[in-house]
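The complex is shown incomplete by one protein chain, all other protein chains being positioned as in the whole.
Naming follows writing order (A, B, C, D, E, F and G), and every chain is counted from residue 1.
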Amino acid sequence: MTLNVTINGEPADIDARTVLALLEERGVDPEARGVAVARNGAVIRRADWSETALADGDALEIVKPFSGG
Amino acid sequence: MTLNVTINGEPADIDARTVLALLEERGVDPEARGVAVARNGAVIRRADWSETALADGDALEIVKPFSGG
Amino acid sequence: MTLNVTINGEPADIDARTVLALLEERGVDPEARGVAVARNGAVIRRADWSETALADGDALEIVKPFSGG
Amino acid sequence: MTLNVTINGEPADIDARTVLALLEERGVDPEARGVAVARNGAVIRRADWSETALADGDALEIVKPFSGG
Amino acid sequence: MPDELRSTAEDRLTIADEHFSSRLLIGTAGYPNQQVMLDALGESGAEIATVSIRRISLEGYAESMVDLLKSYRLLPNTAGCETAKDAVLTAELARESLETDWVKLEVIGDRETLYPDVEGLLQAADQLVKSGFTVLPYCNDDPVTCRKLADLGCAAVMPLGSLIGSGQGLQNPAAIELIVSRSPVPVILDAGIGTASDAALAMELGCDGVLLNTAVAKARDPVSMAGAMRDAVAAGRAARRSGRIPRQSRAEPSSPQLGLIGS
Amino acid sequence: MPDELRSTAEDRLTIADEHFSSRLLIGTAGYPNQQVMLDALGESGAEIATVSIRRISLEGYAESMVDLLKSYRLLPNTAGCETAKDAVLTAELARESLETDWVKLEVIGDRETLYPDVEGLLQAADQLVKSGFTVLPYCNDDPVTCRKLADLGCAAVMPLGSLIGSGQGLQNPAAIELIVSRSPVPVILDAGIGTASDAALAMELGCDGVLLNTAVAKARDPVSMAGAMRDAVAAGRAARRSGRIPRQSRAEPSSPQLGLIGS
Amino acid sequence: MPDELRSTAEDRLTIADEHFSSRLLIGTAGYPNQQVMLDALGESGAEIATVSIRRISLEGYAESMVDLLKSYRLLPNTAGCETAKDAVLTAELARESLETDWVKLEVIGDRETLYPDVEGLLQAADQLVKSGFTVLPYCNDDPVTCRKLADLGCAAVMPLGSLIGSGQGLQNPAAIELIVSRSPVPVILDAGIGTASDAALAMELGCDGVLLNTAVAKARDPVSMAGAMRDAVAAGRAARRSGRIPRQSRAEPSSPQLGLIGS
Partner (left out) sequence: MPDELRSTAEDRLTIADEHFSSRLLIGTAGYPNQQVMLDALGESGAEIATVSIRRISLEGYAESMVDLLKSYRLLPNTAGCETAKDAVLTAELARESLETDWVKLEVIGDRETLYPDVEGLLQAADQLVKSGFTVLPYCNDDPVTCRKLADLGCAAVMPLGSLIGSGQGLQNPAAIELIVSRSPVPVILDAGIGTASDAALAMELGCDGVLLNTAVAKARDPVSMAGAMRDAVAAGRAARRSGRIPRQSRAEPSSPQLGLIGS
């Protein structure tokens, strides 16, 4: 059974139950430098990715640095 | 027995018990156009000057228009 | 026999023998205000138009006021 | 007998009879680089200083470079 | 019909549904004397005059501004107030004193530059609008703050041209144009006007009016300077409406290029 | 008494011993049509109008400028002349044509920028003054050339504000001030005026008058722009005479600083 | 010793106790390609480079800015945020992403002018300072807002010179001077720089540094423009420290006035 969450503003059905699993499910290399995640408006530190459980209705932000002015 | 109030930022002992009486005690013509009064941060309408009782510790502002930019 | 002159920069064969005659030949009203004439770089006063004889090779300017800045 | 000349705008009686002699008389080292001389509005080349005779009434300019903008 | 008369008829300044023939608003402070002030106001053609509200000096006081200026729409200011609270109380006392709900709202953030305190200004404006005041705020030359003031319900916005009393004119014409192009309410250039061409420029940039005081009051001849400002505002407004020629970097002859003599 | 009336009385422009109430000189070229030109001239209040002298088109011609403009002091120009010789002949034909010895002298050095040719201008000015003309030269914003023209006997000098017809206003106000401060004859700002504030600024810098054409003729509404220019010149002149306040880099409150409420 | 080397030694920019030899801060966006961006950054001599934080495009992504820019002190921005809340979350994600607590704080009040929202900016700055961020806010050219930001604990203030990306340079130099003269923290001119002389002027007005992006990234030759900006910032800083001559309205000969030939 999947979770209904929002990822970067878009609804998604996911199997993952943790942030770490989610990144892997989404093909984002969790080792990659610069990746950061927020869940429901709060940043999840990289160290907590593996323990942080996801729940139905979570709003997730997965970000990285881009060029900027 | 007098009341200790503040008038335009300065402490004063007054005998008056109403705003109207105070103006007279202070030599301000209550008929004069442009005079306005506030008591403890609230404006007292001219119509209410005669009924508005003063109390110990009142902070009063008595103002009029001046030139301005 | 005609004279070969230049009028306002353009060659012309004329029958007129005086400035006055030339203006008439050219359909310029000699009474018209603002008309002025120069012959070979010298202004011919209106009063002299009738006497001023033209010669072969004369360079004539016939001018009037226009709008200007 | 001396000559009456003008040197740099000022009248002077001199014994010298040539530009070269004048410079020496005036304590200007003729070897010094940068010195230039004009006589009556014409430059006298360094090479000609020894031959150029001076005459009564000559106007002489003796110049050198200074700081400038 | 001279242009300023025509504009009187066709081109009135409207603030809070009130119409004015003159687009010049004038201050009443700092003149050599009261008579010069009254003459200058008359000469200026202004219909709106600013006044301040101050504590009565208890040793009695001079003739009331109210009577002196009865022919003008009075615009009391909150000059010198450094908090929203003081500004609001001053506005309420002004309303009682002058029987007008119009107020030139100033909340100063710094006694030296007299720049507004944006936060305090927005807070006071909100409160006064809600209490039924017609609020004309002196504000920064900042399109976002101006827009917020308009959205709060201010009747006009009055961005600064330069420092109050500095006579430096319009230091940032581009910002004023930006504000004008986006403002849903009249824009009155306030503060910094030094001379007539400053006032004309403000109008040419699209301002709906100009508010000034020191430039007239402290001029060597205030009355004649008041007339200069009246004409400058009319001239700038008419020029704006007449559609000026574009600036171009090359020359263009005005006289005909044909029929040149001797050419 | 409105300022422009007062100045009419007290403050007239004098050129070659002739007095004028208006300090605006206006051109007659490039208007949408003749009626608009006449209306704009009327609205401008100008008393001096420039015209050009051109070869008659031999197929007859329109109503004469002379009759149209009989109420104006006409100022024929030598626009387009590139040599002193052509300019002098043009001036002499103008004198015969218009029965005036006044001339706006132009000797152009470059058809693209329409900058004057200083050498040719000085030569033509000298010749025309000696032939009894009242010479008003269009010249560089150069105090030395302006001074030479005055010393040759020109009745005024007319330095450019910017390129003819460019509407760029006064590109070098400092040079104009320098000229004004040293000129023994009236200084008329000629060329480059784009809008009302430009004209007001020229007068505030101390110019005795402003000559313009394109800014009015090519405006979307020439008649109303003419009124704007009339008012702007009056405003700038009055401001100059009224003694403007100094520019200062700090703020100065206009309202009283004492008796603040709640302070 | 060339001046920029001397200043390297003696005259470093200090922000939040960190020292920098270069006073030029540079953006990383909008270059023709990544290599040109890296070459331009190198040529500029900048030590601080701004980046943005954006949502991962889930189809994988290009090489990380982190590795590319490891030799620079990264300054993530909150560009595009229109609320304090979004700006704060963006800053917190940036801190996690880049392991830096430095942030260029932007809270935009208007998508068209990109002017800051003063209220939102002050609120976000307060929150971020309290959460231990080193906050460099992009702000108005308003001395009161700049002072409030400094008092809240911002490490620097970054007033705009003109609209972001407009290349209009410094539209209000007087306001920048006012800010500089009163700021307890470094002032970095941010936004609007178009060319080298703009950057030099900012430094001459007393700014401690200049932050720019578009002027280099969108120049025809970004790498050589980066060098121009490096030199311009060094030149303007050195000129400020060298004590420029006063402006005066009269001429003064440089060469000796005595001993003139033929005089």
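Throughout what follows, a residue touches a chain if its C-beta (ideal position, glycine included) is under 8 Å from a C-beta of that chain, and two chains touch if they have at least 3 such contacts.
Just so you know, these numbers come straight off a predicted model, no measurement behind them.
Visitor: Can you say which of G:Leu13, G:Leu121, G:Val144 or G:Ile164 touches the chain missing from this structure?
Guide: Hidden-chain contact among the options goes to G:Ile164.
Visitor: Tell me where the left-out chain touches chain G, residue by residue.
Guide: 2-4, 6, 27, 29-30, 43, 52-57, 77, 79-83, 85-86, 89-90, 93, 112-114, 163-169, 194-201, 204, 213-215, 217-222, 224-225, 227-232, 234-239, 241-263
Visitor: For chain D, which residues lie in contact with the unshown chain of the complex?
Guide: Answer for chain D: residues 7-9, 26-28, 32-38, 41, 43, 45-46, 61-69 touch the chain left out.
Visitor: In the full complex, which bits of chain A touch the chain not displayed? Write them out.
Guide: Output for chain A: 8-9, 38, 41, 61, 63, 66-69.
We take it that only the chains that are shown with their structure count from here on.
Visitor: Contact counts by the stated rule: is the higher one at A-G or D-G?
Guide: Comparing A-G with D-G, the pair joined by more C-beta contacts is A-G.
Visitor: Taking each chain's centre as the mean of its Cα atoms, which chain lies farthest from chain F?
Guide: In terms of C-alpha centroids, the chain at the greatest distance from chain F is A.
Visitor: Could you give the separation in Å between the centres of chain A and chain F, each centre being the mean of its C-alpha atoms?
Guide: Going by mean C-alpha positions, chain A sits 73 Å from chain F.
Visitor: Cα centroid separation between chain B and chain G, in whole Å?
Guide: The computed centroid separation for chain B versus chain G comes out at 55 Å.
Visitor: Mind pulling the residue numbers of chain D that touch at least two other chains?
Guide: Not one residue of chain D touches more than one other chain, so the list is empty.
Visitor: Where in chain E do residues touch two or more other chains at once?
Guide: Chain E, residues with two or more chain partners: 27, 29-30, 52-56, 77, 79, 85, 89, 93, 112-113, 164-165, 168, 213-214, 253-256, 259, 261-263.
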